[in-house]
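Input: a single structure, listed below in structure tokens.
Missing here is one protein chain; the remaining ones are kept as they sit in the complex.
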Amino acid sequence: MKTMQAPNQPTWRHWLRGNAFLFILLIGLILFPFIVGALTDSSPFGVPRGDRMIMRGESVRWQSVLIEVYILAILAMSYNLLFGFTGVISFGHALFFGVAGYVLGLMLEFTAIETGWALLLGALAGIAICGVLGLVVGLVTLRLKGVYFAIFTLAVAEMAFIFFGRWQLTRAEDGFAITELPLWLDPSQNRLNFYYVTLIAVVITFLFIRRLVNSPTGAVFKAIRENEDRAQSMGFNTLNYKLLSLTIAGMLAGAAGLLQVILNKKVGPELLGVSYTVDPLLMTIIGGIGTFSGPIIGAGGLHFLDVFLRDAELNLGGLVIDIANIWALLLGIIFILTVIVFPFGIIGTWQRWRARRKPPA
Amino acid sequence: MTPILEVRDIHTFIGQFHILEGVSVSVASGGITVLLGRNGAGKTTTLRSIMGLTPPTRGSIQFEGNPIQGKSTHAIAQMGIGYVPEHRAIFKGLTVRENLILAERKTGDYARKADFIFELFPDLKRLIELPGGNLSGGQQQMLAVARALVPDNRLLLIDEPSEGLAPVIIEQLIAAIQRLADQVSVLLVEQNFRVASKLAQSYVIIEEGHSRVNGAMNELVGDQSLIQRYLGVA
Partner (left out) sequence: MTGQRASLIAIVVILGGLVGVSALNSSSPGDFGITLLSGLFQGMLLFLVASGLSIVFGLMDVLNLAQGSYFMVGAYVAYDAQHAGGLIDLTAVIPDPNLRFIIAVIAAVLAGALLGYLLERGLLRPLYSRPIFQLVLTFGVSLVALELVKFIWTTTPYSWTELFGVRESFFELFGQRFSTYRLFVVGMGGVLIVTIALLLQRSRIGIIIRAGVEDREMVQALGINVRAVFTLVFTLGCAIAAFGGAIAAPFLGASTTLGNAFLLQSIAVVVLGGMGSYSGTAVGSVLVGLAIAVAQDVAIGTDFAALPSITPMLLLVLVLLLRPSGLFGNSR
């Protein structure tokens, strides 16, 4: 949409004004490792020992917390594209996350390809396979009522979980470790590099989704979310648009899975576990369904809560409970309460509140 | 005489669309009132708003002097209003008997009313064990009206009863509705002006969500300009 004010302003300045908060946040995140390093007197690069680096110190520790947030944010944003903007609900998002992870792991560890090329090929193949997977799953179920799609994704993800959990080649439920990574990306040697890689991935995903949703294609996505029959009667082939949304979401979730595998340097069936479906669903709802920054806020909020509460204890009249033991339970309860009393999430509620206070001129 | 149903200036939204923008209808006790108007004028929505299926956001609806707007659909029906929606909406998987029993509000309603119903619609007696889906369009329409007669309703809302039926069947239906009008009041929606003019004593014309004119049916029949203007039929 065009705005009437200041038509002579250079567009980049105009753009900057609209995104000032995000821009400041981004600069903060770029400097974050150094700020934490300066505050805690630790090196953002880790501690050298011989010709290797040891990942020790507050700055490095907080980098990995934020890397996890970034990965979850990408996963949640991809979920939000599908659920929040297109209105298609999946209960098997972990499928894409895990399959891409396995593809990368297999390429790195089980082929004789030189490490750098294996990484590139594995990443591309992982994302491509997720796209194909999304296309196939969608072709089978997106013609049907939404509930069939939800069921189907639940079943396929569960099947993949069982399959990889018993596949002897990938060491079944133990999974296997990634031992070959290019040194520059290896989070146990150059975590700061990996930090920036994931940060760039978040920024690209964010801008990409915002661009997509604000495009004519995105308008159709939203029309489908509001009322698919009407979108269809307006002459759009809604199946194609839903397929597109699912394919893109699957590829983005796959990208998140790749980053997760590199971060943990491990591949295992837990990548396909239900928590990588629940987390993005929950983060999207808490942050704000169908908002651009909601999934990021949700991912950050929940992951920080998780990190802070993991070692805490709850004292209930003498009965001491480790929060770590009931974290999943707490998440579930937060989940239910959000769905019932807070359905627009943090960003959604804030936007509504602002819209009510400042009615459009 | 006080009206049995008094609808005053109701406004109804469906989704974000403002369908009714001020509709007032009054149904005299013991009479048949017909809602006229072009397709999409809001006639069906008016009936649905009375039933609480698309609750109005503004205005008032009084049935026998009691306000009913804002009540849930089943509570409105229980006060004594029977609804015969367009396209019949009988239960195709249920037998004719089950369709009728379902409409009971007290056990024994069906047994008590069976004779009256079969007198009005003799066909139904022979079809009683057939699934509703096996009935012809006319038989389904009769079942839909019969179903509204099972409990002691004092008002029937009947939507487009003649739609898609053969002329012979329509005549039967007109006769039946005229007979039952001795016992209950009727608010009718009818596109077929001939049917409407035969049945109703009074009319309300709805246009684009507003009720425009009302009056006695015999006056409307003579007023070609009014008919031409709102209904587009000669």
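Letters A and B name the chains as they come in the text, with residue numbers starting at 1 for each one.
In the analysis below, a residue touches a chain if its C-beta (ideal position, glycine included) is under 8 Å from a C-beta of that chain, and two chains touch if they have at least 3 such contacts.
Since we're looking at a predicted model, the values are computed, not measured.
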Touch partners, limited to displayed chains, of the chain removed from view: A, B
Absent-chain contact - pick from A:A177, A:A219 or A:I333: A:I333
Residue among A:M159, A:L183 or A:L207 that touches the chain left out of view: A:M159
Interface residues of subunit B (partner: the chain not displayed): 51, 53, 72-74, 77-78, 83, 85, 89, 91-94, 98, 101-105, 147, 151
Residues from subunit A at the interface with the omitted partner, ascending: 87, 89, 91, 140-141, 143-144, 146-148, 150-152, 154-156, 158-159, 162-163, 165-166, 168, 274, 278, 281, 285, 325-326, 328-329, 331-333, 335-336, 339-340, 343
